[in-house]
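Would you mind keeping the following structure in view while I ask a few things?
Only one protein chain is missing from this complex, and each of the others stays in its spot.
Chain naming follows the written order as A, B and C, and within any one chain the residues start at number 1.
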Amino acid sequence: MTTKRIGVLTGGGDCPGLNPVLVGVVRKSIGLDYEVVGILKGWLGMIENVTTPLTRDKVSGILPRGGTILRTSRTNPYKDPEHIKKVKANFKAMGLDALIAVGGDDTLSVAYRLYEEEGLPTIGVPKTIDNDLSGTDRTFGFDTAINIATEAIDRLHTTAESHNRVLVIELMGRHAGWITLYAGLAGGADVILIPEVEVSIEEVCRIISERHGRGRDFSIVAVSEGANLGEGTVLQTDKVDDFGHVRLGGIGERLSKEIEQRTGFETRFVVLGHLQRGGTPSAYDRYLGLRFGMTAVELVEQGKFGTMVSLRGNDFVPTPLKDAVSLTSTVDPKLYERMKVFFG
Amino acid sequence: MTTKRIGVLTGGGDCPGLNPVLVGVVRKSIGLDYEVVGILKGWLGMIENVTTPLTRDKVSGILPRGGTILRTSRTNPYKDPEHIKKVKANFKAMGLDALIAVGGDDTLSVAYRLYEEEGLPTIGVPKTIDNDLSGTDRTFGFDTAINIATEAIDRLHTTAESHNRVLVIELMGRHAGWITLYAGLAGGADVILIPEVEVSIEEVCRIISERHGRGRDFSIVAVSEGANLGEGTVLQTDKVDDFGHVRLGGIGERLSKEIEQRTGFETRFVVLGHLQRGGTPSAYDRYLGLRFGMTAVELVEQGKFGTMVSLRGNDFVPTPLKDAVSLTSTVDPKLYERMKVFFG
Amino acid sequence: MTTKRIGVLTGGGDCPGLNPVLVGVVRKSIGLDYEVVGILKGWLGMIENVTTPLTRDKVSGILPRGGTILRTSRTNPYKDPEHIKKVKANFKAMGLDALIAVGGDDTLSVAYRLYEEEGLPTIGVPKTIDNDLSGTDRTFGFDTAINIATEAIDRLHTTAESHNRVLVIELMGRHAGWITLYAGLAGGADVILIPEVEVSIEEVCRIISERHGRGRDFSIVAVSEGANLGEGTVLQTDKVDDFGHVRLGGIGERLSKEIEQRTGFETRFVVLGHLQRGGTPSAYDRYLGLRFGMTAVELVEQGKFGTMVSLRGNDFVPTPLKDAVSLTSTVDPKLYERMKVFFG
Partner (left out) sequence: MTTKRIGVLTGGGDCPGLNPVLVGVVRKSIGLDYEVVGILKGWLGMIENVTTPLTRDKVSGILPRGGTILRTSRTNPYKDPEHIKKVKANFKAMGLDALIAVGGDDTLSVAYRLYEEEGLPTIGVPKTIDNDLSGTDRTFGFDTAINIATEAIDRLHTTAESHNRVLVIELMGRHAGWITLYAGLAGGADVILIPEVEVSIEEVCRIISERHGRGRDFSIVAVSEGANLGEGTVLQTDKVDDFGHVRLGGIGERLSKEIEQRTGFETRFVVLGHLQRGGTPSAYDRYLGLRFGMTAVELVEQGKFGTMVSLRGNDFVPTPLKDAVSLTSTVDPKLYERMKVFFG
């Protein structure tokens, strides 16, 4: 066994579980007598050579903390050929034997190209709060996000009921509706709207009205930020000014106004936004993070570069980065269709 | 001891602790061998005579639930003389010996006028999530609201730090800044903006920039929905259209854009909104609710009509409704000034 | 499509997610135009014919509630042949076309034998907070349990650190250490002890002492109630009375005393006990419950009796009850071995 020097960076948006990944990387490395170099602010740190040694002490006590002690950025070195040169030079200057990149599609694509085109020994750890990576059964951050969103829906329920109101909650998900589907079901939402399936505003109002007709005079609507109400639908409440522009609020706000106008039921909305990304990770996300991090180091040990850690059933296995970055996982419309028994 | 028949209603906005008040009213009444009539949807139920008996079984298990099992409304019978007549007629028709009104300024004003002008034996229980009633040290709902808001700020902190961002959180409070002050301090906000004290946008940006200058390159701003940035201030990011209208978002959104433009720091915002009003009450709010409810019945027993239950230190005592409804409690600018040591 | 009448019962220990299962069963049944009969108190209700119709209204609002609205019991009809006769007679009397049994090993064994030996059309839904069923990747209740346990460990951490103490937390798991392993890792425990792997008290104390030797003068020990310290180990602090009996406390208490005596570090313990079983289910457990419940009805529709719903990856599929009840899933000692990098 030779000792190794491993670099690790976290890129892209905040996600509960990043610190546990770092704990996993460091603790497994100590077990193998490897050294770990923390690269700050994602790929930016590789370009600018800004690092900090990650020791046992450095990662002590960070498990319950949201965010990432390495900071993050959305810098993509492939936007500038000079940056790629610097990444390669700094990889050498840092004396690295391997680089673990923790991030989403963007971050992992860079890791893949560095491996494929530049021959750098990279390993990926998938991070997407939206759970929309096809290469793995689950990603960390998702469980925390659905817990926060479900708790929010629980809170809104009591207000909706006391006031006989419709409450619309806008959740994350531009292209994939997983958070909205899971949290919407778990929170008992009466209508769930996701990007993958077009549902008309008429249909939404019909479900709510039928429900009220059964004497349940309050409703909850869970809607993804990227929900599909039909391409080019102009709602009655969209204001068109003299120049023909439609003045848009977010989908939550627009939907709320439209439901109120069409059904006559008092309607309010909440946009959960960044609250879904921060704070202490759930137990499962911490576990996933630890396991993803330690497995990444095991893949380094085994020389399985160009791969990403992925969860299959209860096992953590390598998947080629190539596959991982090319396929996103979205909600199957058939699954959505089956879940409609919970609407209304 | 003669048995009595007490009516109780909940009016105005949702507030954690309403169900505990009902438990307090019912349990104390059972102890005194009184009957309790639950009046549905606030004053609307008095106008339309819609009631439900409140028994021990009816209030069993409702302590942890947000909202109010009696539902609520913002109906004010004083807007129509016919409604007042109906209230009086229904008070008689229901066979009531007393009426306990649980609500905010509006609801209690009606209770006061019914007592003063119509001679109805009413008792008030103060409810204001904003904690802005001067007649009592605290009101239920406030503790839950600041816990939710503080937890939200905690979550935002980790994201702000990981991304080196400014995060603006808009909290409840049109006229009183208590929620924002308490939650802002508890959450470690770097700037706190409330309705009671004017703070210029320049000052806000100065505090943030100085903080970043000290190497703390992220900040949290807690802002009341009614915060005062100076009358008539037009922010650089307010858009003025051809007709001269300023297109306003909420204060959180406007502030966020303006901070980003002026400081150059990436800035995001969250509006907590209805999440502050719903869901299970905190332990203290349940305790307050129970005590307020039981004390209201004791005041009925003692014939102290025209009063409201209030908390003084650790004691629950009557205050004339007259005083309670006329004075709101806002944050003393001197207190705000002293809290500035926590800014930045 | 013919309409059907489905019975459903919940048996065995309390587990977060039971009510969501009932929602899943009822909502899917309504979609298929089936009727649902709720059988009270597990198999006892089948013996005594105590039922309640489960309608849409009956299951409205129960998603966030712990426990089971059908109540539960540990009654096993196979302990008395008369009881089996009654179960069969009542199945007929209730006019059932199928029976869904939600429960653990015991409950499902009865369902299996009723199917195999008596020809009753039964379907199982696995319920084990310990996650120790081999037929499925996960069971509901487990996620909630590890969240509660992890939050408890988080709380103990701050006290351990402030006081320089060792804190022992005893978690559920007589035969399987899943809860302790997951929560121990997620909570950052320094020693994790489970039933599947023998660890000597000397080893436990060595890990703690080494950690303190590195200047980390506090530790957390997570221990399953069935943890294996070596068969017949008599700890120094076990008291032996004149009759030779060892007076046992629980493992948490014994371990705590022994660590204090051997290491000299002040040590305290907490037994989490029933707190792990109750209360509102996590988002994921609600989702699992809903999916398990609805899938059970789909299996009824497809006539796949004698099977149990199980989760494989992200799919819900049938498994023969026969297999499910015969195999328990315990922590692989090799997995435990690999997790030791997180100790100390």
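Quick note on the criterion: a contact is a pair of C-beta atoms (placed from the backbone, for glycine too) under 8 Å apart; a residue touches a chain by one contact, two chains touch by 3 or more.
For clarity, every value in this text was computed on a predicted model and none was experimentally measured.
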Partner chains on view for the chain not depicted: B, C
Residue touching the undisplayed chain, where the options are C:R268, C:K304 or C:K322: C:R268
Of B:N90, B:T128, B:N147 or B:T267, the one touching the omitted chain in the full complex: B:N147
Hidden partner chain, touching residue among C:R5, C:R113 or C:R155: C:R155
Touch residues of chain B, complete complex, unshown partner: 20, 23, 27-28, 30-31, 60-61, 63-64, 137, 143, 146-147, 149-151, 154, 157, 182-183, 185-188, 216, 280, 282-284, 286-287, 290, 294, 312-314, 338, 340-342
Hidden partner chain, residues of chain C it touches: 10, 13-14, 18, 65-68, 71-73, 148, 151-152, 154-159, 161-164, 167, 241-242, 247, 268-271, 273-275, 277-279
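Here is the rule we use: only the chains that are shown with their structure count from here on.
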Chain A and chain B, separation of their C-alpha mean positions in angstrom: 34
Whole-Å gap between the CA centroids of chain B and chain C: 41
Residues of chain B touching at least two other chains: none
